[in-house]
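The complex is shown incomplete by one protein chain, all other protein chains being positioned as in the whole.
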Amino acid sequence: MSSTAAQIRVKSRTRRPWTPSQIVLTLLGVAVSAVILSPLAWALFTSLKSETEAVEVPTHWLPKDWTGQAWSAIFENGNITNWFVNSLVVSVCVTVIVLFVSALAGYGFARTEFRGKGALMGVVMAGLMISPAVLGVPLFTTVQQMGMVDTYWGMILPQCAPAAMVYILYKFFQGVPRELEEAAFIDGAGRWRVFFTVILPLSRPSLAAVGIFTFISSWNNFLWPYMVTNNPDLMTMPNGIATVMNSYGIQWAQLMAGGLTAGLPLIIVFVFFQRQIVAGVAHTGLAGQ
Amino acid sequence: MGRPGLNRRQLLAAAGGLAVAGSFGFAALGKGADALASGADARVRYWNLFSGGDGYNMIAMLDSFRKDNPGIDVKDSTLQWGSPFYTKLAMAAAGNRAPDLGVMHLGRVTGFSPGRLLDPWDLGLLAKYGVREEDFNPELWKRAVIDGKLYALPLDIHVQLCFYRKDVLEKAGLLGDDGKLVQVTSTDEWFDVLKEAKKATKKGLQTIGLWHNDQNFQWWFFVAFYTQLGGTWFDDSSTEVTFDTDKATQVLEFLRRHIADGYADPGYGGAAGAEQFVNGSPFCWEGNWSVPVFDTAKVEYGATPLPPVFGKPATHAESHSFVLPHQSDRGGAANEAAHRLAAYVVQHARQWAAGGHIPAYTPTLSSAAYQELQPQNEYVTAMDHQATEPKVWFAGSTGILAQRVGPIVVSSTTGSARPEAVARRMKGALTTLLAMKNPMDGRTAAQGGAVA
Partner (left out) sequence: MTTTSAETVIRPARAHTAAPTATVRRKQGFQHGGWFVAPFLALFALFVIWPLLRGLYLSFTDANISGDGASFVGLDNYREALDDPLMWDALGHSAWFTLLVVPCITVLAFLLAMLAHHIERGKWLWRLCFFLPFLLPSTVAANLWQWLFNPGNGMINHVFGLETPWLTDKSYAMLAIVITTLWWTVGFSFLLYLAALQGIPAHLYEAAKLDGANAWHRMVHITLPMLRNITGLVIALQILASLQVFDQAVVMMDFAPGPEDSTRTFVQYTLEEGFTSYRVGYASAMSIIFFVLIAAVALARMWLLRNREEGGR
């Protein structure tokens, strides 16, 4: 399957009239959306209450006194901004490295020949079954041996060998017509030049999909950063929010504000790059077919 | 492609390139934004597990330390209480990225591989900052010394208490002439007290909150009452389990009866017990750290050690202490600052004591100001009959023992398993643990696995 086939296109036909069935379906859609979004609305409203109002019994939706105290508190405290920077550093590095190595490897497996290729490909595919959840403890001891516990690289590098991304790009490169390459070869270009000047520009949509998907999963990754970082200075957002406590006990308004801060960047990214993300998720998933 | 589009694209590319370069640069520096921003002479990374009232008091003590020592930057981090904290501390020490100073329950020190994951205190440095051995209860100090070296600097003793509301109990006629809870010496008397108290309790409130579904509290309460009965765990050489299932059954039935007879409402386990207490429920069993909670709530209350319903008084006790997590290159300014900070907090623990903890530093304990504290003076005797977990490598607050046995106790109290069966399961778990080798040195408890 080619990359664009997985893309979901917004139909831009002329608007149809409101038929009864469309009205019913739309109302249903509104109701379902309300149910799905209500927890987020609840988080937002909680974050705008004072801590005492947040835990008041009986509870209520809208704040009686709207206050930004929780929001200013989390930024004054400094942990959240610190973790935000860490999340950004880790996610950006992971995304760049993953794009670089998996594009090369995907192309290598799809279009070049070398001894042992089949066997290596098989090994890489077997790697699809290994994750920090499955082999967490041995992976930790490996990173410990390398002296990378509680370092950025200890968080970054183990996230940089995703067999799935190689497989997706491998599938894509297989679909690129050979004629394009052959023409360049005849002009005297080498493998590397062909890869960087002919293949890469062609695969921009696929790379975007892989990159965005990698960024999302790295930004949201909890398990591995949780295992490998103990120093609160170096924690990423999901890890810090879950493991570092507020010294004054659970402060729900602040917790919700912090959670929304962690979720907001991806939500904004999603609104702007919706098509690429949808394609990316569908694509990465569908590639497993 | 128009020119403006191209410009925008260039701008985006430049911004992206900058972000990527910045990220890699940051990763290469490898310290975190906060550490980079710190310009102090020494930066102490200090991990603790205090939140709520304890957290509030700890922050206040740290703030006054910061004011007195402007050259030292204290980066305090509060991690999730219990095993997550110990997990993080152990992993950091094993990965050689430990913080400069940490907090630990004294009962956990023996199992935390002193020498491997913990560094000993420098007594000279401590003395320089005003802390000496003779200022501590000798028993407490002894528990902190392993192989002749001091591995923990005790901060407090904390105990499980029976909090009672004076206003409600007065109505029920359960207060003595001194305005304190009447003496209780048997289980029947205790349930009579509850019965009377229940009559005086407002509708919709339970009579007692005892964390019936919390594996830590239930285990602590079990240890307290089992010790009252004179129960033992292992023989002296730690080769045999001497756990008495009959005594255990008695304790489990006692705990269970609070729920079965309707004194504790199954819907109000956990922290809801304290909320109910504030709202007018007559009793709750809580750690002494709840003192500031009830003080702020302006509740008219008293607190005694857990009632000696099986004759001999005993209540569960643990201690918070400061430790130096293992760093292969320990020393220098940060290490010295860690000593100074710990010494400072131990000596300035008045506020900590106001938070309910019994201070380990005897000059504070014997000060007039402490002895006037209410209700602290009512329960300070608890330190003389402490019920503690057996001294084996797998014991200690939220240690393996508590994790394995705690849920078993809960299953009896909540009524999902029968007390006799639970007592047998507890004995089975103890037998398994006794045979288990301490992973840090490959020895069982009998072979002295990491016990001094």
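As written, the chains take the letters A and B, and residue 1 is the first residue of each chain.
We adopt the following convention: a contact is a pair of C-beta atoms (placed from the backbone, for glycine too) under 8 Å apart; a residue touches a chain by one contact, two chains touch by 3 or more.
Please read these numbers as outputs of a predicted model, since none were measured by experiment.
Screening B:T362, B:T414 or B:Q447 against the full complex identifies B:T414 as the residue touching the chain left out.
Considering the whole complex, the residue from B:A90, B:V168, B:A248 or B:V278 that touches the absent chain is B:A90.
Against the chain not displayed here, chain A makes contact via residues 5-6, 8-11, 15-16, 22, 25-26, 28-29, 32-33, 36-37, 39-40, 42-43, 46, 54-59, 97, 100-102, 104-105, 107-109, 111-117, 120, 123-124, 126-131, 133-142, 144-145, 157-158, 160-161, 163, 166, 181-182, 185-186, 188, 190-193, 195-196, 216, 219-220, 222-223, 227, 237-239, 241-243, 252, 255-256, 259-260, 262-263, 266-267, 270-271, 274, 278, 281-282, 285-286, 288-289. Seen from chain B, the chain kept out of the figure touches residues 80, 82-84, 86-87, 90-91, 94, 113, 116-117, 213, 215, 266-267, 269-270, 272, 275, 400, 403, 407, 410-411, 414, 416, 437, 439-442.
In this text, only the chains that are shown with their structure count from here on.
Chain A and chain B have CA centres that are 38 Å apart. Those residues of chain A that touch chain B in the shared complex are 78, 81-82, 85-86, 88-90, 92-93, 96, 140, 144, 147, 149-153, 156, 227, 230-234, 243-250. For chain B in complex with chain A, the touching residues are 19-20, 22-24, 26-27, 30-35, 45, 47, 50-52, 55-56, 58-59, 75-81, 84, 88-89, 91-92, 94-97, 99.
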